[in-house]
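Every protein chain of the complex appears in place save one, which is left out.
Think of it as A, B, C and D in the order they're written, each chain with its own count starting at 1.
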Amino acid sequence: MFQEFVQQIVNGLVLGSTYALIALGLTMIYGILGIVNWAHSELYMLGAFVGVFLVVHLKLPFLLGLVLAMLVMALFGMAMDLLVFRPLRSAPEMNMIIGTLGISIFLVQAAVIVFSPNPVRFPTEFSDAYLSFMGISITLQRLMVFCVTLVLIALLNYIIKYTTVGKAMRACEQNRDAAKLMGIDINRISLITCAIGAALAAAAGTLVGPIFLVSPQMGLAAISKVFAVVILGGMGNVPGAIWAAFILGLAESLTAGFISSYYKDVVTFCILITVLIIKPAGLFGRSQIEKV
Amino acid sequence: MKQWMNLKTLVIIVAILFAVAFPQMGFKMYYVHIGVLSLLHILLALGLNLVAGYAGQLSLAQAAFFGIGAYVSALLMLNLKWSFWLAAPLGALAAGLVAVGIGLPTLRLKGPYFVISTMGFGEIVRLVFLNWESVTRGPNGLPGIPAPDPISLGFVTLTFESRVENYYLILTVLLVVLVLYYNLVHSRIGRALRAIRNDYIATQVMGIHVAFYRILAFGVGAALSGLTGALYAGYIRFISPDTFTIGESINILIMMVIGGMGTISGPIIGAIFITYLLETMRVFAEYRLVIYGLLMFLVILYMPHGIAGMLKKLSLRVRAGKKEA
Amino acid sequence: MLKCEQLTIRFGGLSAIDRLDFEIDSGEIRGLIGPNGSGKTTLFNLISGIYTPTSGSIVFEGKPIAGRRPDEVTRAGIARTFQNIRLFGDMTVWENLLVGRHSRLKQNVFDDIFSTAKKRREESLAREMLENLLKQFRMEKLRDELAKNLPYGLQRELEIMRAMASEPRLLMLDEPAAGMNPQETDQLMLQIKRLKELGFTVLVVEHDMKLVMNICDKITVLNYGKKIAEGVPREIQAHPEVIGAYLGKQVKDSA
Amino acid sequence: MLKIRDLSVHYGKIKAVRQIDMDIAQGEIVSLIGANGAGKSTTLRALSGLVKAAGGSVEFEGKDITGWNAKSIVEAGISHCPEGRQIFPRMTVMENLELGAYTRKDTKNLSVEYDRIFEYFPVLAQRRSQMGGTLSGGEQQMLAIGRALMSKPKLLLLDEPSLGLAPLLVEKIFEIIQNINREGMTVLLIEQNAWQALNIANRGYVMETGSVAVTGAASELLHNDHVRRAYLGE
Partner (left out) sequence: MFKQKTKFLSAIALSAVMSVSLLAGCGGGAKEPAKPAVQAPIKLGVIGPYTGPNAKPGQSMKQGVNLAVEEINKAGGVKGRKLEVLFEDDASVPAQSVSATEKLINKDEVSFLIGTFNSATTLADMKIIERDKTPMLVPIAVAIEITESGNKWVFRNSATNPMQAEQLMNYIYKETKLRKFAVLHENTDYGKGLMVAVQNYVKKNGGSMIAESYSIGDTDFYAQLTKIKNNAPEGLIICGNLSEGSQITRQFKELGLKAQLFGFGGLSSFDFNNVAAGSNEGLIATSYFENASPNPLAQNFIKGYKAKYNVDPDMFAAAIYESVYIAKAAIEKMGETKDIAAFRVALRDQLAKTKDLPGVQGPTTFDAKGQADKQVMIIQWEKGQKKILYPKAK
C-alpha cells in the first residue's frame, strides 16, 4: 500500500512536470500579452516533432536536441506573436479564443498532412534505462522530465526575477502603461515572452515524446488539462501554474490509482469547477475589482 | 427603410418556400439527408448563439446538452416505452435543467474561466455516457431507438420513418422554434442579453438581473440543443458517446462564427454552409480542417459578424451607393 | 428621500467613504463635489448597489437599500449615469432606451417568448413613453443610429435619457459635463434644470463648477471620504475649507 | 527646452486637448493647473508618447519629437511620473527603481542615482526590499518620483503628486520637488492644488476644457481671479 502510494506520487510528479512546462508559457502569454492562446499545446506537439527530427533523424545527442528544439520553437513562437497574436491583441476575449482555436485546428491538421497521423516513436539514449528502488521504478527519461522541469523552472524563475528582461516582463504584466513610461518596448517584450513560452512547450514535447509517442493529436489531448492547470493557478500567475500543475498531476495519478481510472478526468474537472465556485479567480488568482 | 424591410420579407418567404419544396425537387435522397443534417445543425447553432452570440459567453458544452437530450429521450422511449412526443420535450427539459444547475455557479465566471468550465463539464458528461453502463450501455451506444410515433389526423396518418418525413418533422420544429426565437430575441429578454454582452455593469444598473438572464439564455440554449438531440436520436435511431464530443461543440461553434453570431440569420447561413461544405469536401478530407482552421481565424479577424454581417454591410453599401447616385 | 447614515466603505485599509451622513430631499438638485479621489464616485457606486458598504445604512423612501443588488436598487426607483459613458454601443439609440425601460415592463418570460397580448401592450406603452422622451431631447432622427456612432455630447445625453427611461424618482448623474465643450455644457444645464421641473430628484457629481453652481439647489462637498461642507452654492463658494481643499491651504495668506 | 505648438489630442470623439501652446525653459518649474477633466493629464500623456497627438508639434531641445514612441522619448530625456503613482505593486522598491533606469546604458553609475534618491527619500532606503504594493500612499508617491528620476531625465513630468496624500505629506513632496529642481531638473507639474503648485513654480498655465485659459508668472497667477473661477466657477 505504502509502496503503491509512493509510486503514484512519483507518477503524479512526472505528469505534473509536463503540465507545468506547457502551462507556464500559456499563463505567461496571458499575463503579459493578454492573449488566451488556445493553440498553445500545438507548440508542445510541434516541439516534439522537431525533437524527433533532431534526435532521431539527425542523430544529435538528446540534450543537445532538446536545446535546439527549444530554440527552433522559440522562433516559431515569435512568428506566432507577429502573425496571430498581434492582430488579435485588441479583440474581445471570445474572439481571441475562437481565433486561436482556429489556429490550433489548422496546426494539428497541417501536422497530420506533413507528418502523417501515425504516432512516431522517439527513442533516445535514455529511453530504455530505468532505476528501481525499494520496489519503486522510474525510467531515466521520466526522472529527466522531472529534473529538467525543475531546472527550467529555476531558470525561468531566475530570468523573471533577476534579469532586466524578466523585470521588464513583470512590469508589463503589472502595469502596461507604466512599463511604457519606463521606456520598455512592449512589442519586444511580447516577442520574448512568446519565444520563452514556446521554448518551454517545446521542452515539454521533447522531454515527454520519448516516454510516450509523438503524434499530431498529442496537443489536443493535453490542452484541456493545461487550461485546467492555468485556470486553477489563476490566469497569468506563473507560480500559481506550477503549483496547480503538480496538484492536478498528483490528483489525477492518485485518483486513477486509488479510486477509479474510469473517472480520473472527471476528477480533474470536478476539482477545477469546485475551486472556481469557491474562488472564481482560481486557487492563486488575484481577484480584481472592476473600475466603474 | 421600408424597401429594405420588403426585401428582407421577400428573402424569408423565398427561403421558407425553398425549404418546404426542397425534398420534392427531385434531388437524390442523399441530399435530403444533408438537408436534415443542416436543419439539425441550424438548431444546434441557434442554441449556442443564444449563449455566445447574444449573451456573450462562449460555451463549449453544447454537444453535451445535445447528448443529454438524445440520451434522456432515447432512454425514455427504450426503457419506459414512452412516446417520442413526450420523450422529446422531456429530453429538452432535462438538458435545460442540467444547464441551469451548472450555470448557477459557473456563469459568473469570466471569459476563459467560463469556457474551460463548460469544456470540462462537456467532457464529464461524455465520460458519464461512456462509463454509466447500466443505463447508457457505455461505449456500445443505444441501438434500436424507435422512430417518432405516427400521428393520426383522421383522414391521413403521418409517419416519421423516412428521410423526407423526418425532414418535414424537423423543418416544422425549426420553423416553430424560429418564430419563438425571433420573439425571444426581439423582446426585452433579447435586448437584455445583448446589453449584458455590451456592458454588464451598466445592464445591472438598468434594473436587469444579469445572472437571471444569463442562466435563462444558457438554459434555453441548452434545452434547444437537447430538443435537437431527441430529433437526432429519432432520425438516426442510434446514439453513442462518440457523437457528443468537444469536437462536435467546436463544429457548432465554427458554424455560428462563420455564419455570424448575435443574429438569427447567421447560425442558419453558417450551419447550411458548413454542413454542405463538410459534405462536398469529403474528397479532400485531410485538407478540410486546415481550411476550416484558417477560415475561423480570418473570419474572426476580418469579419467578426460572419457571413450574415457581411451581407448586411454589403446591402447597406449598395443602398448607400444608390442614394448617392 | 435618500438618507445615508454613518456610511463607510474600506478598500484595503483605506476608508474611501468614512462615516458619511448625507440626506437628499425630494425634488431638489443636489451637487456633489470634491477634489479628485475624494470618494464621490464611490458614493454613487454604494448607492446604486455596485459596492456593498462596510458599515452604515442607506435608506431610500423608507426602504433600506444598502447591500442590495444594482438591479434591485434601480427597480426601487434610483437610476444613474457613469463617469466614463457606458452605453450599449452595438445597440441603437432606440434599443438603448428600451433596455433602460426594462425594469418597468411587466410581462414575464412566457409572455416574451410567445409574444402574448400582454407583452405587446406593455411594449406599446413603453414605446409611447420613449417616443416622448426622444422628442423632449430632440433625438427622433437618431433613433436607429448605433449608440457608439453618436457624437460625444449626444452620447452623454442618451445616457441620461436611458436612465430616465426607468422613470426613477432619484436620478444620479456622474460628471455629465465631462468632455463637453462650453456650448454642450450650456445645453446640458438646461436639460438638467428641466429634469427638476419634470419632478425628478437629481444628484449630480461634477467638476465643472459653473454648471454646479448654476443648477444646484444645494451642494455637498467631500474630501478624503468625509463631508466637509454642505449648503447653497453661495455658501460653498465662500466656505474656507472648500477653498482649502480645492486650491490649497495657503489661500488664507494670499486672499 | 520644450516647445509645444497647436497640440490637440482626441479620445475617439472627445476632444480632450484643443490646440494648446506651451513653452518650458531649462531649469524652470512650470505648473499646469486646472479643474479635473480640463485636459492636463492628457497633455502629459501626449508628451510622453502614451497617446498619439491628433495634431500639432512638440519640440524638445531643438529636436522634433512629435509622434515618437514612449521608449524614444524616455531616451531623449523626458521622464513621466504618472497620475495615481502607477508603481509596480508586486515588485520590490529596488526593482521598481531599477526599471526606472531601464533605458540607461551606463548601468555602472546607477549606485550614484540610488544614493541620491535615498537621500531625497530616506524612507525608501528602509523599504528597499519591500513590495511596492505594500507601501503607504505617500511612500508609493515617493517611489514613483524616484523611479522617474532613475532615467536621469532632463525634464520631469509630474502628474498630481499630491493626489490622495495627507496635507503634511503634500508639503513634504513639494519640498522635495523644489530640491530636485534646485539641483538642476526642469519640472512640468500638474496640480489640482493650485496655490501650492503656483507657490513653487516659476510660471503657470491654467487649463479649462482642453484649452489654455490663462498663462503667466506664477506670482501673478496666484492673485488672478481667473484661477479662482476655473476652479469654483464664480
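What we mean here is this: a residue touches a chain if its C-beta (ideal position, glycine included) is under 8 Å from a C-beta of that chain, and two chains touch if they have at least 3 such contacts.
Just so it is clear, the model here is predicted, and its values are computed rather than measured.
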Note: the excluded chain touches shown chains A, B
Given B:176, B:298 or B:318, the residue that touches the chain left out of view is B:298
Answer key for B:53, B:69, B:91 or B:141 versus the chain not shown reads B:141
From B:9, B:83, B:162 or B:315, the answer for touching the chain not displayed is B:162
Cross-chain touch to the chain not pictured, restricted to A:139, A:175 or A:190, is A:139
Filtering A:149, A:174, A:206 or A:253 for touch with the omitted chain leaves A:253
Contacts from chain A to the absent chain lie at residues 1, 3-4, 7-8, 11, 14-15, 112, 116-119, 121, 123, 130, 132, 135, 137-139, 142, 208, 211-213, 215, 217-218, 220-221, 252-258, 261-262, 264-265
Absent-chain interface residues of chain B come out as 28-31, 33-34, 37, 130-131, 133, 138-141, 143-144, 161-163, 236-240, 242-243, 247-248, 258, 273, 276-283, 285-286, 289, 291, 295, 298-299, 302-303, 307, 310, 313-314
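The rule is simple: only the chains that are shown with their structure count from here on.
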Note to self: most contacts are between A-B
In terms of mean CA position, the chain most removed from chain A is C
Cα centroid separation, chain B vs chain D, in Å, comes to 56
Per the C-alpha centroid definition, the whole-Å distance linking chain B and chain C comes out as 41
Dist(centroid_CA(chain A), centroid_CA(chain C)) in Å evaluates to 48
Chain B touches at least 2 other chains through residues 201
The answer for chain A against chain D in the complex is residues 164, 167-168, 170-171, 174-175, 177-185
The answer for chain C against chain B in the complex is residues 48-50, 69-71, 74-75, 79-80, 82, 86-91, 95, 98-105, 107, 109, 112-115, 119, 123, 144, 162, 166
So, in the complex, the side of chain B touching chain C is made of residues 1, 180, 183-184, 187-189, 191-192, 194-195, 197-199, 201-210, 216
